[in-house]
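Missing here is one protein chain; the remaining ones are kept as they sit in the complex.
A, B and C label the chains in the order they appear, each numbered from 1.
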Amino acid sequence: MADRRRINGPVGATTPPIFDKPAGPAAAKTRDAIRKIFLKTGITPSASGSAYLELENPNPQRPGNTSLKLSCTVHGPRSLPRSAPFSPHIILTTHVKYAPFATRQRRGYLRDSSERDLGVHLETALRGAIIADRWPKSGVDIISQKDDEGWDMMNVLSGCITVASAAIADAGIDCVDTVAGGVAALVCKDDKTAPTIVMDPVVAEHDSILAACCVAYLPTRDEITNMWFKGRLPGADMMVYDKLMEKSLVACRCANRVIVQELNETVKKGQGIS
Amino acid sequence: MAQTIAIPGQLLGPSSKYVAGPGTHIHEANLYSSVLGTVTIAQPEKKIAPGPAKRLTKIAGLPSSSAQLPTISVSRTGISEKREVLPEVGNVVLCRVTRIQPRQATVAILVVGDTVLEAEWQGVIRPQDVRATEKDKVKIYESFRPGDIVRAQVISLGDQASYYLATASNDLGVIMATSEAGNVMYPVSWKEYRDPETGLNENRKVAKPF
Amino acid sequence: MSSTSQHLLLSPAELAYLHGSLSLITPGPIRPDGRSPTQFRPLTAETGILPGTNGSARICFADGTEAVVGVKAEVEKTPVPPYEFVASTEGRKGHSSAPKKSSRKSKKTTTEDEEISMDVDEDDEEAAGVNEKARVSPDWVELSVEIPGLRDDDSGTVFLTSMLTEALLADGEFVKKLWINRRFHWKLYLDIILISPPLSYPLPLLSLTTHLALLATRLPRLKSEADEDPMFDDDWAAATFLYPRQDTTSAKASNKSPKQPSAAAAAAPASRPPITLLVMAVGDNIIFDPSKEELAVADSAVAVSVAEGPSSETEPESESIPATSTKRNLHLLSVRTIDPPSRLTPPGVPNSVNAAAWGTMTAATPTTTTAATAPANESGAAKHPDARVTETEDVVGVWKAPRGGAKFGMLGAMVAKVLERGGVAEEVLDGLEGVDLT
């Protein structure tokens, strides 16, 4: 990536360190709850709204006590560029970006396709929640920056949805409800045992994941703004599919409790000052 | 009940008992909060007879004006001082002139009412909106100069790029101006500012200092 | 930019009218072109139109949208992780079966991924003799979508590309067909080009064309043995289909098919590539194959990818499908919600607020008895800077962009309607089977 605006390092190709012994398998432990979430709003005072989220690190071998770190800033409502056509409602643009040091394989500075795909998912999830016609002729930019690899796209997406919803509430943009993200997966240890449905799966922990689904959920309205299901269901029976969805909604409700608690604290802290 | 905290999506009350104020929205006959903030309920002030009642030619019978409903609203004053507000039609705004063209003056809206904006919205003052009298003899460069601070009123949402503003009343117009020599000037008449150091006068559409 | 690329200029009144007619319950939705909710628009399809490819197809919809797909295959060397040597020299003693490389991780590290080895534990049909695991990886398929007027890194195009790729790779069956031996594999390039400007949401068209192109794809027959450098029979007539065919016409091609890892009984009806259907919901009605106008008023839209697995494959886990069911055994591969363009449409102004209709902003009196429409009651003069467009109850007949998401039950019903016996997916698959593959 010879980008003349950045320092590109040596001409020759560099390879990440290759180890002589493969790492031991992650300690597979079953837990029937989502990982602990740390959520804090207001980390970027210069943005109109911001939030920061960390997921607890389930894998003891991995250094550091959290495995997924996400920061999100919201800039808006702000004026649209001159060329934009007249819009009676707010234009939502989302950017999802991995930090170069976030994943095992160092990522470049330009957004690749998986990040754009996450961006569209996030946009769909949030557009349902934002009351768009309250802010005519304006735009809002939601930037989600991933600082540490949660190892799996769907966990990352559910983290992005939760942190973006807290940041939007912090920015004071009208929403019908807070949006919470949740993931559930159909996991089977080995082929003899029947597959079990697990909430907030950590891929390193499970032997083989048959299917997983990530849901963006509006708790009080009990509606789903974005749903992403992937994998192979045994047979086409809808029963397993519905159970998987229910489990992910439970995960969403747990995540939403964290959002509500954090937003309450922001208001209390705010009142303390004013 | 005054200082309860509202999270977006929190049920506030049935929409038959309250009227939705700012920061709330209606969904299936219920009022929900749409902003993070504190709930305030404004009791309706007693209605004085609204001017000569317009003769309603609409067939729909004039409903009996039942007692007015209290307005419930969620205000963010508690949270952060940065409150994003959109210029509404009729708001009095403070803006800085950024560009002067014969047909219009382009300004950046900085303050709406008394809330300072983070983002800057673009506004346009057309010659015919500069003053109420002799609209056709207005010359823009005699009314505004780049860098002036102008108090104006929003008259329409305008086109996709900018809001339409007007300074057509006495208390609207330039409130702070810097002269060519770079010193802050003070108003001497309704259409002139004077530079204290050089003593020169410059033409402006002066706002009546109150 | 919503995932539909073009903005349809419909006035709020037209939108309200369309929404009203589509959400009728009693006689069912009345669609602008009079179709039944599950009726598809006619399409013309042909395959084998590009001689230089391993497989190609072209589909043209009735409304003039047209897509062409070309599939080309190349032999590629499989990268071997370094401690494969260490393992092979010391003999891989009970190396714990590394977790299956979840096919979802689209960004695969080509070089060594030190924590999780990539070899996929294909335990079920892997030929018993070779204890070596068949190393398949989702990177063997590269799919690119080209939509005229959009850059290819445009988020809408990327969303389409990842949806189509996801449908192909979701269950890992497809990638196993590309396995030649431990050192080499096929690398498949699918180029999907939408020829006409995207009149309606291009997803169903692109996925059906890909389906046909993959059905028509043929790979040269392998002549070399297990792990040697691959040698192929250059007689194109002897080339084998990617999806082995069970009908008699090309019987000779299928029974000479080389030892394929997923060589389920050749006689059984072969599995077919996935198709992605766009399902839309307005009110309580579920509508298939929506046109541009219908999508503009959709409350929610879902893309469901379904594939037909070889029905003889016994499901290890769940109760097997009753044998008497009809021949198709559908697998749900992926479901994604699509952001309906209806959220970007301008709202209508109810009479109670519209000055032209004498609903006055300042009228102290609430209008007639409609639910609780009570316009703002602040004095009209200097409106409070915070006063928004007054929040009013939804007035019947006045268009308002849908807020919030879709009900859980509605999403489940849409997916169920696609998968049900004799449902839409089977109807589409039957239709596609009719296309004679040259």
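Note that a residue touches a chain if its C-beta (ideal position, glycine included) is under 8 Å from a C-beta of that chain, and two chains touch if they have at least 3 such contacts.
Heads up, the rule we're going with is that contacts and distances are computed from a predicted model.
Not shown: a single chain whose UniProt protein name, out of "Exosome complex component CSL4", "Ribosomal RNA-processing protein 43", "General transcription and DNA repair factor IIH subunit TFB5" or "DNA replication complex GINS protein PSF1", is "Ribosomal RNA-processing protein 43". Checked against the hidden chain, the listed residues A:143, A:227, A:240 or A:260 yield one contact partner: A:143. If you put the hidden chain back, the residue from B:29, B:116 or B:200 that touches it is B:116. Touching the omitted chain from chain A are residues 3, 5-21, 23, 43-48, 50, 57, 62-64, 67, 69, 71, 73, 75, 78, 95, 97, 99-104, 106, 109, 111, 141, 143, 145, 147-149. Take chain B: the residues that touch the chain left off the picture are 81, 94, 96, 110-111, 114, 116, 118-119, 149, 175-176, 182-184, 186, 196, 209-210.
Simple rule for what comes next: only the chains that are shown with their structure count from here on.
Comparing chain C-alpha centroids with the centroid of the full set of protein C-alpha atoms picks out A as the closest.
Put simply, the chain farthest from chain A by mean CA position is B. Chains joined by the most contact pairs: A-C.
Spacing of chain B relative to chain C, judged by their CA centroids, is 49 angstrom. Per-chain CA centroids place chain A at a distance of 38 Å from chain B.
One simple way to say how far apart two chains are is to compare their mean CA positions; for chain A and chain C this gives 22 Å.
Counting partner chains per residue, chain A shows two or more touched chains at residues 87, 129, 131, 134, 176-177, 218, 221.
Counting partners per residue, chain C has 388, 403-404 as the residues that reach two or more other chains. Those residues of chain B that touch chain C in the complex are listed here as 15-16, 19-20, 22, 24-27, 29, 44, 47, 50, 54, 56, 58, 60-66, 68-69, 71, 73, 75, 85, 88-92, 112-113, 115. In the complex of the two chains, the chain B residues touching chain A come out as 3, 5, 7-11, 23, 25, 27, 32, 34-38, 76-84, 86, 118-122, 157, 159-161.
Contacts from chain A toward chain B in the complex involve residues 42, 48, 75-80, 82, 84-87, 129, 131, 134-138, 169-178, 218-221, 260, 263-264, 266-268, 270-271, 274.
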